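Presented below is the structure to which this report refers.
Just one protein chain is left out here, and the rest sit where they should.
Here is chain A:
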Amino acid sequence: MSDKQATGVASKRAYVIAIAVILFFWQVAAWFLPDFLMPDVSTAFQRLWEELNSAEFYQGLANSMTRLGAGYGAAIVAGVVLGLVGGSLNAVRSTLKAAIIILQSIPSIAWVPLFLILMGFGNLPIIVVVAIGAFFPTALSVMNATESVEKVHIAAARVMGASRMQMLKRVYFPAVTPELITGAQLAFGNAWRALISAEMIVGFSAGLGKSLAYAGEIADMTGVMTNILVIAILAAVIDQVILERIKHRLLRYQYL
């Protein structure tokens, strides 16, 4: 227990130091470059504070979070279903895995032109691109985990008279949860990158990516750096706070 707490404290300290180092290099760059090319750290934080008091900022944030939530959520559900089904069907497993590995190598942003024409300007193409980014790592990790569920765990459930549904819910699902969470964290990174880049390209209604692209177009470097700051902070909060907390709750038994 004390060991785990100690590593927890150590990893927090590592994060604080890393943030300080990043901000330091940014500030060094700002000292050497003119203000219109690279703003001071303090200037960007000041702009962030102003943004936090504007309704426009929250509109963009809400739009982005909605797209992320819809795309990421759908990808997790679909990934779990396909992973469990694919992982338990010996006949199709290797083909399915190969297909996923091929499709996964395509950057999800590459699908944007296709979906823009197919689905028109709107939230849908962005959501689909986010979902594609998150789907593959989730499905792959769940499929691999399903394949390696301990045989004795399956045999024990069969002996106890588990139905197919019970087997899935009470044995397979909890057995793959550790890998699912690792996959879901990987998937979040993909989803987040896909979201910001799709918003930058599509530029449909307010959003974090659009606001960043717009700041670049009008050569507002303080705006660019502020947006990057927001994107970094949000990603860290979602991954390190929200997803880590869900992980600890679902895998509580491993931390005792």
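Operating definition for what follows: contacts are C-beta pairs under 8 Å (C-beta built on N, C-alpha and C of every residue); 3 or more make two chains touch, one makes a residue touch a chain; residues count from 1.
The working rule: contacts and distances are computed from a predicted model.
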item: Hidden subunit of the complex - UniProt protein name among "ABC transporter ATP-binding protein", "Acyl carrier protein", "Protocatechuate 3,4-dioxygenase subunit alpha" or "Phosphonate C-P lyase system protein PhnL"; value: "ABC transporter ATP-binding protein"
item: Residue of A:Val77, A:Ala155 or A:Val241 in touch with the missing chain, whole complex considered; value: A:Ala155
item: Contacting the left-out chain in the complete assembly, out of A:Ser108, A:Thr177 or A:Asn190; value: A:Thr177
item: Absent-chain contact - pick from A:Gln27, A:Ser42 or A:Gln166; value: A:Gln166
item: Touch list for chain A against the chain that is not drawn; value: 150, 152-153, 155-163, 166, 170-171, 174-175, 177, 253, 256
